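The other protein chains are all here in position, but one chain of the complex has been omitted.
Take a look at chain A:
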Amino acid sequence: MVDDEPSIRFASAAHRQPRLLVRLLQCPQCSKPFNAPVHLPCGDTVCRACLPSARPRTHVSYPNTPDRLQSIVCPLPACGAEHAAAECCLDVTMNKLMELIELEMSKYRLPIGDTPTRLIEKLAQEDSTKVGEKEMEPELGHERVLHGGRLLATFTMAQMGELRYNSEVEYSSVQSSNLQLDEQQYEYESLDIAFLVQLQEAAGEVTNCLVCYNMMLDPTTTACGHTFCRRCLTRVMDHSNICPLCRRDLHVPASLQNKPSNRRLSSLLDLLCPEILADRLAALKTEEQPGNETLDTPLFVCTLALPTMPTFLHVFEPRYRLMMRRCMDGNKRFGMVMYNRTGAPQGNLGPTHFLEYGTMLEIVNHELLRDGRSFVEARGVGRFKIQDHGMLDGYIVGRVEKVEDVSLSEEQDAEQGETSGSHEYATRFLAANPDIPLPFGVALDSMPTQELLDFCMRFVNDMRRASAPWLSQKIVQVYGEPPANDPALFPYWFACVLPINEEEKYRLLQTTRVRERLKIVKTWIERIQNQRR
């Protein structure tokens, strides 16, 4: 029998933990196996009959749908909260599971033969010292001889109402009419495994998530009593607020952040089907990754972001909600790229709808709104160029290569080469044409890097004195004071505050030399100065 079920054989040691398993099927209120189980907002489950009746809720005016104005005081001592009656719904999955189990049990009872086990209920401390009329006498647990192996016997004892929720069970062998004691142990384990397999099959039948078709992972139950994987339900909520099964309006914060999982179902599946869940988790990792493992950078196609500078986003599109959630679960990083408005070819990528250079952002603050939208504050941590791209669940993913500045020595060589070369040229030019201004490029090249920065900073200071609106206190508060001593970073800061179009600023992302960036900034400044003249 055991060998017929190789996949189950060591999948779960649950048959060796009969008490634990049976407790998960017992109502914490009446101690019987669940009958019409209701899922409570606090995450636990009780029989419908074990819930106190609803009463009008006082001092609540929002939301004031009639069913929310009725409340039920949670009977579980660990909770005791007032739950909205509307949120205490029949747990559809758990109910089906219990029905299946009872059905299996009735089929199973017959062929178990004479396989007695003695079960002695060991009351928990709080149950045995309950203050009652027999105050001085500790209450005693029940004792039974039952058949069919430990698991079935324990379940049967719970059905008989003789096994309190918190009690433990002591098992001992009883001489069977047709088995030797040493045969008994083997026979009983076989019975336990057979019953366990039936439980596993029952669970497998009813715990498939109707969104992903897998066994529910971290099962989460809606107010209408329908259960899905938490991540499936969250993804559904990215798109709409209604239950995928019954279309009832769910009125839940789309993030489900504070919504407890279905604890019963979750523990039950953990115990019954640990291997399926482990496989599922492993599969999930690959599913959430693009098929091509090198496409590991999620790309947000939206706006220009710059290194070291903050970017503020309002995330409302379902696909980006999903992306942000995954980022928050991971390294908090994603790439920001701009739209390719002109449709120009992007290097090897061809005419993609986004530009090939972008900025890697790290999420600093992720503020989730009740309806699932979110505000994201992120900071640029580096630049990249996209080498390859693909799609994952509606958003773009890419393989990116870092874009970094050349080494400082190369930078210095470049400065030396440019400035000295153009200096010579300028000297000759001015000697020949004393009245003509130097050609713009020559003037630019001849300026030392520090002078370029000083020129830009002078402009910033002049503009601030002139109260330019784009340098208002508010803007400076957001982007910080200009990095006046850092020629490498100054252009990014400047581009953040300067009101010119993003395509022009985009050129900064492609630079690999500090000088190059400062020169770009200087051309912007000169254009502005010329316009003002």
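Just so it is clear, contacts are C-beta pairs under 8 Å (C-beta built on N, C-alpha and C of every residue); 3 or more make two chains touch, one makes a residue touch a chain; residues count from 1.
Everything below uses one rule, namely that contacts and distances are computed from a predicted model.
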Among "Carboxypeptidase O", "Pelota", "E2 ubiquitin-conjugating enzyme" or "Geranylgeranyl transferase type-2 subunit beta", UniProt's protein name for the complex chain that is not shown is "E2 ubiquitin-conjugating enzyme"
Looking at A:145, A:283 or A:381, which residue reaches the missing chain?
A:283
Looking at the whole complex, which of A:103, A:210, A:364 or A:500 touches the chain that is not displayed?
A:210
With the full complex in mind, choose from A:54, A:76, A:124 or A:245 the residue touching the hidden chain.
A:245
Of A:83, A:150 or A:235, which one is in contact with the hidden chain?
A:235
Pick from A:116, A:141, A:318 or A:380: which residue touches the chain that isn't shown?
A:318
Out of A:80, A:330, A:390 or A:421, which touches the unshown chain?
A:390
Going by the touch rule given at the top, which residues of chain A touch the chain that is not shown?
210-214, 232, 235-236, 238-239, 242, 244-245, 247, 283, 286-287, 289-291, 318-319, 390-394
